[in-house]
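Omission of a single protein chain aside, the complex is shown with its protein chains in their original locations.
Lettered A and B in written order, each chain numbered from 1.
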Amino acid sequence: MSRLTGNVEMAHGGGGRAMVGLIRNIFARHFANPLLAQGHDATAIAVPAGRIAVTTDAHVVSPLFFAGGDIGSLAVHGTVNDLAMAGARPLALTAAYIIEEGFPLADLDRIAASMGAAARAAGVPIATGDTKVVERGKGDGVFITTSGIGLIPDGVDIGPHRLAGGMAVLISGPIGDHGIAILSQRQGLDFGTTIQSDSAALCHMVADIVAAVPGIALLRDPTRGGLSATLNELAEAGRIGMMLDERAIPVRPEVAAACELLGLDPLHIANEGKLVCICAPQDADTLLAIMHRHPEGQGAAKIGETTAQNPGFIRMITAIGGTRVIDWLSGEQLPRIC
Amino acid sequence: MCLAIPVQVTALLAGQMATVSAGGVVKQVSLALLDDVAVGDYVLLHVGYALHKVSEEEAQRTLALMAEAGALEESLAEMRAAP
Partner (left out) sequence: MKYVDEFRDRARAESLGRAIAAAADPARQYNFMEFCGGHTHAIFRYGVQDLVPGNVHFVHGPGCPVCILPMRRLDDAIELAEAHGVILCSYGDMLRVPGSGRKSLLKAKADGADVRMVYSTLDALEIARAHPDREVVFLGIGFETTTPPSAVAIATARAEGLRNFSLFCNHVMTPPAIRHILEAPDIDPAQAVRLDGFLGPSHVSSVIGSRPYEFLAERYAKPVVIAGFEPLDVMQATLMLIHQVNEGRVNVENQYARVVTREGNVKAQDLVAQIFEVRDTFEWRGLGSVPESALRIRPEYAAYDAEAKFQLTEKESRENKACECPAILRGVKKPKDCKLFGKACTPESPMGACMVSSEGACAAYWTYRRMETLAEMAADRAAAKVAAA
């Protein structure tokens, strides 16, 4: 719980004393690190020689606070994970806040504290930031944009161009947690569940993955649109097909039950702390063992294989032994009664 | 049509409502369409209403028939084929 009272005012974005106070009492306090302490318009970072990965994300999640996280930790995890999916070791993050006039300072404090904690757990400093305030009604509470830079180790070349038939497809753990956690709070759908968002930084696990198999073909984190969107994107970009085994795809019983209740398919539900790994078949066991050693990799499993035939189609052997195509949904899945 | 799932009644509430659970998910639903529902019963849930009780006995019988079906059919086929 925050000790702060009162709300954000236009003055907090005005560049004057109020803004300096906000930054010092909230952001600098929670993000404190030597880079940030430089206190310049731009932060100087000594970067080792090599290839730099850079990424950016705008975060507009609603609700701002959810079981297992909030927009602050989500923002850190999202950007850190984007860097990790390139095989990069994250070096630094940036954070730009757009805050709506009237937003409670206590909530802002909570978000910044969460963001700072997430950054420290990931081992990535927030090196610079920006604060703006918009008039009441012109923002949804708070929007956060984060960017990140990372260092790609030598020998790492991850991307759909590496995909071919006959590779193993792995997932780092059960799917659908984040989307169900968010949905359970949504008005008109309320159901009780202990499901928490799986929002987590994957960089530590990826560092071990890339150290063990530097030639790994592909890492990607399935977020909005669920596992199905990610696999379909990869099939299209890599011009390959896939054949999955439904019984091998991990789903928590509560997530499965919530999906049954609402007529949803876990394959289309958002995740925020999972990765798909596509590798040579002989590396699959090594990689699964590495993932199992990390908290973010509990429940990691091999779920299928890539195929050279039927490029662009993700197919699956169903629980009963039939086959189906896993389609790419356009737009969010809506609960159904039929 | 008609997505309905079997859920277990865990508590009876006022106003013909009940708390039900399925796979760890908990919901408050209406019993307005059923009589004599007890805690522990399984009911079919559709759009927030319990529509019918689920019979454990019938479920077990159905499952047993399914498991035997292959062997049974094959012996019937053998009998038909036999001279």
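Here, a contact is a pair of C-beta atoms (placed from the backbone, for glycine too) under 8 Å apart; a residue touches a chain by one contact, two chains touch by 3 or more.
Predicted, not measured: the structure shown is a model, and the values here were computed from it.
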Touching the absent chain in the whole complex: find that residue among A:Ala211, A:Ala289 or A:Val325.
A:Val325
Absent-chain contact - pick from A:Ala32, A:Leu189 or A:Ala212
A:Leu189
Tell me, which residues in chain A touch the chain that this view leaves out?
188-189, 247, 253, 256-257, 260, 262-263, 310, 313, 315, 318-325, 327, 330-331, 334-338
Go through chain B and note every residue touching the omitted chain.
1-6, 8, 22-23, 30, 32-35, 42, 44, 46-49, 51-56, 58-59, 61-63, 65-74, 76-77
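Criterion: only the chains that are shown with their structure count from here on.
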Could you please state the distance in Å, as a whole number, between where the Cα atoms of chain A are centred and where those of chain B are centred?
38
Note which residues of chain A are touching chain B in the complex, please.
191-194, 253-254, 256-258, 260-261, 263, 336-338
Listed in rising order, chain B residues that touch chain A in their complex are 1-3, 5, 22-27, 45-47
